[in-house]
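Below is one structure; the comments refer to it alone.
Only a single protein chain was left out; the remaining protein chains are all shown in position.
For chain A:
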Amino acid sequence: MGKDRIRVLAVASGGGHWEQLMLLRPTLAQYDVRFATTEPAVALQHGVAGAESLPDCNQNMPLPSALCALVALWIVLKHRPKVVLSTGAAPGFFCICAGRLMGARTLWIDSVANGEELSMCGKLSKRFAHQCWTQWEHIADGERPRYFGAVL
């Protein structure tokens, strides 16, 4: 199968998480990539048209989190990606869970901002995603999380 036939769902919340996804864009662009974010207007400014919209949420917001999980499942059902990956945060984690349920291979790339320890969603992703990567070598433990460089 040609590279451009591999469907990838790439997810990030607005702000620094999205910035990191954009830094990975030259590689993502080789595939049939679909984006999802909490701030589609910012995505559009960055030249990403048609990004799926996710409601923002975090672990202290049970109701918005439940809604976000449903929307994540809907987006995965709509696009049927082979690969789901996220640079954070909670909405991306929900997409990874939904992707895993639907048989996609899933990757969590923890934010480069987390230089001391993995984020909360990063720790959860050690269990729920196929791969969990940190961007800091000293946080990697060889298996979960692993280290394969950084966006910077």
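Just a few scattered comments:
Just so it is clear, a contact is a pair of C-beta atoms (placed from the backbone, for glycine too) under 8 Å apart; a residue touches a chain by one contact, two chains touch by 3 or more; residues count from 1.
Heads up, the rule we're going with is that contacts and distances are computed from a predicted model.
The subunit not displayed here is recorded in UniProt as "UDP-N-acetylglucosamine transferase subunit ALG13", chosen from "Dihydroorotate dehydrogenase electron transfer subunit", "UDP-N-acetylglucosamine transferase subunit ALG13", "NADH-quinone oxidoreductase subunit E" or "Peptide/nickel transport system ATP-binding protein". Where chain A meets the missing chain, the touching residues are 3, 6, 8, 15-16, 19-20, 22-24, 26-28, 30-31, 42, 45-46, 83, 85, 105, 107, 109, 111-113, 115-116, 131, 133, 135-136, 146, 148-152.
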